[in-house]
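The complex appears here minus one protein chain, its other protein chains still in place.
Let's look at chain A:
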Amino acid sequence: MRAGEAHALLGENGAGKSTLVKMLYGLLQPDAGEVYWRGAPAALPDPRAARALGIGMVFQHFSLFEAMSVAENVALALDVPEPLPRVAERLAAVSRAYGLPLEPGREIWRLSVGERQRVEIVRCLMQDPRLIILDEPTSVLTPQEAEGLFGTLDRLRTEGRAVLYISHKLEEVRRLCEAATILRGGRVVAACDPRAESAASLARMMVGAEVGAARRAEGGDDAGPVRLSVHALSLPPDEPHGVGLQDVSLELRAGEVLGIAGVAGNGQDALFAALSGERIAPAADRIILDGAAVGREDISARRRRGAAFVPEERLGHAAAPRFRLSENALLAGHATEGFAPAGFIRRSRLLGVVDRVTAAFDVRKGPRDPEARALSGGNLQKFVVGREILRGPRLLVVCQPTWGVDAGAAQVIRQAILDLARGGAAVLVISQDLDELLEITDRVAVIFHGRLSAALPTGWTTREEIGLLMGGATPAEAA
């Protein structure tokens, strides 16, 4: 990489992108090989050494103390301690200079996700880095916020700072970067100028095969009867600084895919918990499933009514990491599938489910029945989605169905969701991935600060309109 260069690091999940940048930032030690910094071999035993050389990193997951102010968070991360007023002063100067407006005295929990990312970036810039590594910086931003970030990055480059940019969003990379290195299975498989490539050709290099888009159902627009309806549902946040639900209403018909767009942390978790029954609604008639008021029923009772759920977190929520796949099949199906007649587990039935999901969703694993944590993210996601879909549910509520999943697996999952809806099921997809929602949904609503907008027909709306709603605009402003 050269000074002033914007360089993209591309690859599927598990290709080794994070491992590589963690070594550049001193978090991991290479087994072999050397890193050269300004012509000389560099020792990077820890992040402090990397920062001292002029290498800074902005992580995908923020590490900020919610209850402390912006300036305090920045001061804590400085390698050379400085008095707080001086930090606040420098912070204000840096944030002005780069068009990243921040109030030093504000507590983190009051900030939006986009603002929190600004804190991370400013914190990184205060060390005056010559190389800035950004790990999927736009995954949590609205399209408008992402535009602002691109402006900042352009400015950094004109100052001669190099930017190493990790992203799954190929259009973004084509716009922003002048060079790209593509990793597959821990090896560099290609290097190219992304501006001279198409998104499709980049995807081909990453996956090593052609990637198609999921096919929409033919004539899937004639909606069936209402399967799920939610009326004026409100829930308090279940933790301090959390986001609850306010007056949420929606209607979902058989054969339809409804998308819920929104930036992370706007009440998606509470919405999923309320729909699944992990949290009980204040009154039974707030949630109607197939004509029955189910708001006070628990998740097992709702499953018996033909509902199925896929939460966002694969490990620890959808699946228990140290349990075998067969036990994870039992986890979601014990109330409905007759896995344990009279309380005794029938292991053969569970293994049958594992085999069927494996075959139908191409789950790649070593042994027949490994522990869940032994599977890669994409394969485990195929398993937890497949586990629900093979039950033939009448309603599927799925959160972030392809989050952190490689392009091939994502396509399998999206197609399965569409096929399920074509078969007459109602599907609710909660996702932060706008492209995914535009690809597979019939209608889209946006959740912001726990409030849900009216649903718009996907064909009649635009990225920009949804993006404005995700940033908190009212529908009239967005239209």
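General observations
By definition in this document, a residue touches a chain if its C-beta (ideal position, glycine included) is under 8 Å from a C-beta of that chain, and two chains touch if they have at least 3 such contacts; residues count from 1.
As a working rule, contacts and distances are computed from a predicted model.
Considering only "ABC transporter permease", "Pyruvate dehydrogenase E1 component beta subunit", "NADH-quinone oxidoreductase subunit M" or "Hydantoinase/oxoprolinase family protein", the record for the omitted chain gives "ABC transporter permease", by its UniProt protein name. From the set A:331, A:360 or A:438, the residue in touch with the chain omitted from the display is A:331, counting the whole complex. Within the set A:174, A:227 or A:303, the residue that contacts the chain not displayed is A:303. The chain not shown here is touched by just one of A:36, A:344 or A:460, and that residue is A:344. Among A:5, A:103, A:251 or A:278, only A:278 touches the chain that is left out of the view. Remark: the residues of chain A touching the chain excluded from display are 29-30, 34, 43-45, 49, 276-278, 298-300, 303, 309, 311, 313, 316-323, 327, 330-332, 334-335, 340, 343-345, 370-371, 373-374.
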